[in-house]
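Could you have a look at this structure, given as structure tokens, before my questions?
Left out: one protein chain. Kept in place: all the others.
And then chain A:
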Amino acid sequence: MTDFLRPATVEDALALMAAGGVVPLAGGTDLYPATQRRALPGLVLDVTGLPGLCGITTGPAGLRIGAATTWTALARATLPPALAALQQAAVEVGGIQIQNAGTIGGNLCNASPAADGVPPLLVLDTEVELVGHRGIRRLPLSQFLTGPRQTARQADELLTALHIPASALSGQSHFRKLGARAYLVISIAMVAVRLDLQAGRISHAALAVGACSATACRLPQVESALTGAPAAEAPALIRDADVAAALSPLDDLRATAAYRSGAAAELLRRSVATLCQPVPA
């Protein structure tokens, strides 16, 4: 039984990982299909038994989400409206069987450019917590994701948690994705938007697009264009050219690059319009 490890503490997990060649396993929803074999290769370390890796806690500094928290747990949690985009993404990741097993940390470590969890976390200024035998370090999510299927996690480190600072818990957020059909497909484009509205104007805007560049990214130029704008005029301020300038989409079997960036701009306009709608009395 040496090829399956299920440590009970993070310390034990790190000691086992120090030897090298260890593949961390959480929900298994990406790891299995990626192997294309009957059995998982290598030494598999199941992280789901580690304390502190599941669940969401709130403190003065903000919110902490354990890396092995499942999509279902995220969707069911009572969270501030700033996390609505993340919860909307959670109920659209695969079918419910996938949502019951798949984890937010696994989504980040798998690092697909089309990972549903990334845009909603980018608009929340999320930092990831990595634990290794040299200690704990924190990185902004944008620096953690270094390329398609590539992250800054060292082979002997574990992603243990995500931290959302209190400053990013304001406002409301929205998530939209576009695929060839609604179910069980990889997205062509996806967006998350978080807006703070004050007296009918946007006081803070955070916009992110996924599946349209090597890693999902924020759109600072479009964010500046929206900041200070009256809510009613906001969607029209999102120009196709500004969105396209921030992205580097692929031409592939799912969509052309031009279609992708056009779709991303339209998804952003629709999400901004949804958030800027006057609240019905």
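To be clear about the criterion, contacts are C-beta pairs under 8 Å (C-beta built on N, C-alpha and C of every residue); 3 or more make two chains touch, one makes a residue touch a chain; residues count from 1.
Quick note on the criterion: contacts and distances are computed from a predicted model.
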item	value
Per UniProt, the name of the complex member that is left out, chosen from "Glycogen biosynthesis protein GlgD", "Aminotransferase class V", "Cytochrome c biogenesis protein ResB" or "2Fe-2S iron-sulfur cluster binding domain-containing protein"	"2Fe-2S iron-sulfur cluster binding domain-containing protein"
Full-complex contact with the absent chain, from A:22, A:82 or A:101	A:101
Touch with the omitted chain, as defined above, among A:46, A:156, A:196 or A:242	A:46
Residue of A:6, A:201, A:239 or A:254 touching the missing chain in the full complex	A:6
Interface with the undisplayed chain - residues on chain A	1, 3-4, 6, 25, 27-29, 32-33, 38-40, 44, 46, 48, 72, 75-76, 88, 91-92, 94-98, 100-101, 182-184
